[in-house]
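Missing here is one protein chain; the remaining ones are kept as they sit in the complex.
Let's turn to chain A:
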Amino acid sequence: MDMKANLRVFISSIFLQMRQSFGRSMFRFCMIVYPILYGFTLYMIYMDSSNEKIINYVMFGTAVASLWGTISFSSAGDIDRERFMGALEIIFNSPTNFFLIMFGKVVGNTILGTLSMLISIFFVSIAFSIPIIIVDLSKFILVFIIGLSSFIGIAMMLSGLLAVSRSTRIFMNILDYPMMILSGVAFPISLLPSSLIPISYSLAPTHFLLLIRMCISGIDNLHSFYIHLGYLIGLTTIYGILSYFLYKIIDIKAREKATLGVI
């Protein structure tokens, strides 16, 4: 297939996914209701804290948790849904690259996930009169785009793992809290035992959050900013490469075992 045809499939996959996802009540919960209820709960917990903490941990903590829910969790679950509906084999056997179709699905969820992120930010800001102040907007936008790419990478890896192992479904259901603990969504990672810090730094969301918080309050240490940015770019690249190879393995395994559609 030529580039133009691939692009058409990719864009169709994005729009189809967005329609399908929004049609599911669980996705609408993750996208609209969850940010509001989670943001409300976190605000109630942080109510007596400084504005800086509220912006860092309530506003952007909720935003990243919502983004995680809609992109990673939903995208990973999509492969399971396709399997359940009997559509996985059809997608797999279509002339278009399987990776490309799944990539389109994840990007579709990412667009909706970004809206979810905005909902949580504006909800916290409007409901609790917290001003949104981003000192370094240009760097914030750069970090945001790279951060989204890293979430896409994670979602692709999870969906790939789910395609080859059904146990991933259980694993996926308990992934929320480790991610929130290790990446410092709702509190600083310095509170974690020192043995967990290296694991924390091996996750892209940790660097994403650190960078976002730097951009919000102003970058005091440019060296530290670029180190975390380097980590974020590096980890995003690793996630991308791993996803690509994982889908290569799926391609072989699916043909070898013929269990792609087995529930």
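One rule holds in what follows: a contact is a pair of C-beta atoms (placed from the backbone, for glycine too) under 8 Å apart; a residue touches a chain by one contact, two chains touch by 3 or more; residues count from 1.
Quick note on the criterion: contacts and distances are computed from a predicted model.
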Name the chain not shown, per its UniProt record: "Cytochrome d ubiquinol oxidase subunit II", "Transport permease protein", "TIM-barrel fold metal-dependent hydrolase" or "Cysteine desulfurase"? "Transport permease protein"
One chain isn't shown here. Among A:34, A:60 or A:98, which residue touches it? A:34
Which of these, A:86, A:188 or A:230, touches the one chain of the complex that we don't see? A:188
Answer key for A:86, A:178, A:218 or A:234 versus the chain not shown reads A:178
In the full complex, chain A touches the hidden chain through residues 24-26, 28-29, 33-34, 37-38, 40-41, 44-47, 49, 57, 167, 170-171, 173-174, 177-178, 180-181, 186-188, 191-192
